[in-house]
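Notes to accompany the following structure.
Removed from the display is one protein chain of the complex; every other protein chain stays in position.
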Amino acid sequence: MRLFWYATMLFLYAPLAVVVLFSFNAANSPARFAGFSLRWYDRLMTNDALLLAFKNSLILGVSSSLIAVVFGAMLGYGMYRFRHWHLHWLVWLIYLPIVMPDVVYGISEMTFFVAMHRNFGIFEPGLSTMILAHVSFQIPFVALLVHSRLLVLDPLLFEACADLYASPLKRLRYFLIPVLWPALLASFLLAFTLSIDDFVISFFTAGPSSTTLPIYIWSAVRKGITPEVNAVAALIIAAVGIAGLAALVYHHVKFRFSHSVKT
Amino acid sequence: MPQPTANGARQASSISIRSLHKAFSSKMTALDGVDLDVQPGEFFTLLGPSGCGKTTLLRIIAGLEQPDRGSISIGGRLLDGVPPHQRSVNTVFQSYALFPNRNVRDNIGFGLQMQRVKRQIIQQRVQAMAEITKVDDLLDRNPEQLSGGQKQRVALARALINEPDVLLLDEPLSALDAGLRGQLQVELQRLQRRLGMTFVFVTHDQQEAMVMSHRMAVLHEGQVQQVGTPQVIYEQPKTLFVARFMGHQNIFAIQQRNEDEIVADFGVLKGRFAAGSHILLREEALSLKAGVVEGHNRLTARVEECLYRGGSTEYRVLCGNARLTVRSHNLGQALFASGQDVTIDVAPEAVAILPG
Partner (left out) sequence: MQQIAKQTGQLVAIIGPGVLWIIVFLVLPSLYLISIAFLSNDPYGLPQLPLSLHAFRELAGFGLLGWSPGNLYTLGRSLWQATFATILVILISYPIAYYIATRPVHLRPLMLVLIVVPSWTNQVIRAVGWMNLFSPGTPLANLSAMLGFTEPQMGLFPSQFAVVVGMVYNFLPFMVLPLYAAFERLDHAQVEAARDLFATPMRAFVHAVLPQTLPGLLAGTVLVAVPAFGMFVVPELLGGGRSSMIGNLVARQFADGANWPLGAAGALLMILATLLGLYILRRAARRLSSEREMLL
């Protein structure tokens, strides 16, 4: 059993490890490791197309996540506040972006944007259409996260606020936003991760000048896989690894804390 | 906003409730024409089983629920359509509803903060209120680090610090264990007497209601059954429901009422009684004598069960066609055994006639 676990870990991490390893390869081929070298990373730093892709990814990720957090949080709060109305259509609508096959998702956005552009001159494919598309699949995740946080709150808290002289605006400012703050931060990070990680939908909604990191890697790979691609990928893996480590440490600290309080 | 006077004492407010109706659906009527008057500075209790409408009434006073018909005024001011945050009324909720993201200090100060009181003054008043409610050593804790009793005190402090016209308490003690509950009942009662504030307290526990209240109202199916002091409600219940809810055991339908006697299942009682449907014999006001002793208003009976409870002994006796409960205080006398023939002495003050 234990052996099987380690085998699965090997299966899960070997491809990532290989990417990182060969990004330091002095040779040009994944067939052999010819010694440690940083030259591929050097080359990255002077690759303007890549730096542009990196910048595009950041702009896309940050702006779409900000919009999605605002509208998604409102949607999640609406779902909570009107939960007694049994809005089944709303649940379906929210799950639609999550379950839609990404190819179909990307292509329907593309055909839609192309048609709008041809007929009305709006939505020219580029970063702006990518932001529109990304927000549409980020909103449901934010809404569900905020909604699940609200569900564990005592519903009387809202009434306690009103009872203690807080007007609707003050309830938002002094209660709802502070109490949701961790959930909002988590949704922003989730939305950002979704955006940075997305390839298929970006691929179909991108314009000629709005290449993002995943699209850059994709087109580089199509030309043949090089250690330079490995170097970009390794940087992304490192970022994810740090995030994973942070999650683990956070969990560990929280676990310890909750136990020390109880004893 | 009520103006506190220099020494902290303040003008208490009255509440008057007129023909209040509230239905949640065609089948669920919560309040069915409620009229009540609460005096300034009174500890007033709404008593009734769950679903009687007492919590709904409390929520309507707080403004958290809108009545279908009827009106409420506090201190002479009509509150129709006034939202909760503009009412000088505060609530202590059953689940306490402490803000999880604020520590005890900021929970208590929340109401003052919302009213834009200066930070310095908030600090002082929080400190003072925390001392009154005995939570001054907990001010920097978070709500999840508090015990049930501590949360209760914080919730109370958070409401009291605003010096509202009326304080509403929705079964605030029901989640606590029996010992703590008794202690807090006494504290809460003392606090109310000391502050002179109008309290409206909701509970389903008739003992708790009697211990704490100046006056109480018994609610049943959205209607007020009876209003009065604990003593009146207990000793002279007006309806069958009130009598049963207050814990009385010996309630019998009056079969026949003549000018100077009443006939019921247990036998005949002599005397001039008021008109009514039922007769109530208070178990603790009846007394037992050994053997069969003839006399005025004496009923012969046989002991069926004897339950020794320390301070008192409860006897279940068969009397005519009826079973009665008699509680006698254990003052050193011998106990009666089951099967023994006894005589029940019915004093006039042990009898109440239920008009309804």
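Note that the chains are named A and B in the order they appear, and that numbering of residues resets to 1 at the start of each chain.
Simple rule for what comes next: contacts are C-beta pairs under 8 Å (C-beta built on N, C-alpha and C of every residue); 3 or more make two chains touch, one makes a residue touch a chain.
Computed from a predicted model, the values in this text were never measured in an experiment.
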Fill in: Touched by the hidden chain, restricted to displayed chains
A
Worksheet item: For the full complex, which residue in A:44, A:58 or A:107 touches the chain that was left out?
Response: A:107
Worksheet, complete the sentence: Touch assignment to the omitted chain, from A:53, A:75, A:145 or A:206, lands on A:75
Worksheet entry | chain A residues touching the omitted chain (full complex) | 1-2, 4-5, 8-9, 11-16, 18-19, 22, 29-32, 71-72, 74-75, 77-79, 81-82, 85, 90-91, 93-97, 99-105, 107-113, 115, 132-133, 135-137, 139-140, 143, 193, 196-197, 199-200, 204, 213-214, 217-218, 221, 225, 229-230, 233, 236-237, 240-241, 243-244, 247-248, 251-252, 255
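Keep this in mind: only the chains that are shown with their structure count from here on.
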Worksheet item: If you average the CA atoms of chain A and of chain B, how far apart do the two points sit, in angstrom?
Response: 56
Worksheet item: So in the complex, which bits of chain B are touching chain A?
Response: 62-64, 83-86, 89-91, 93-95, 97, 99-102, 110-111, 113-115, 145, 158-159, 162
Worksheet item: Which residues of chain A touch chain B in the complex?
Response: 153-154, 156-157, 159-167, 170, 174-175, 178-179, 181, 261
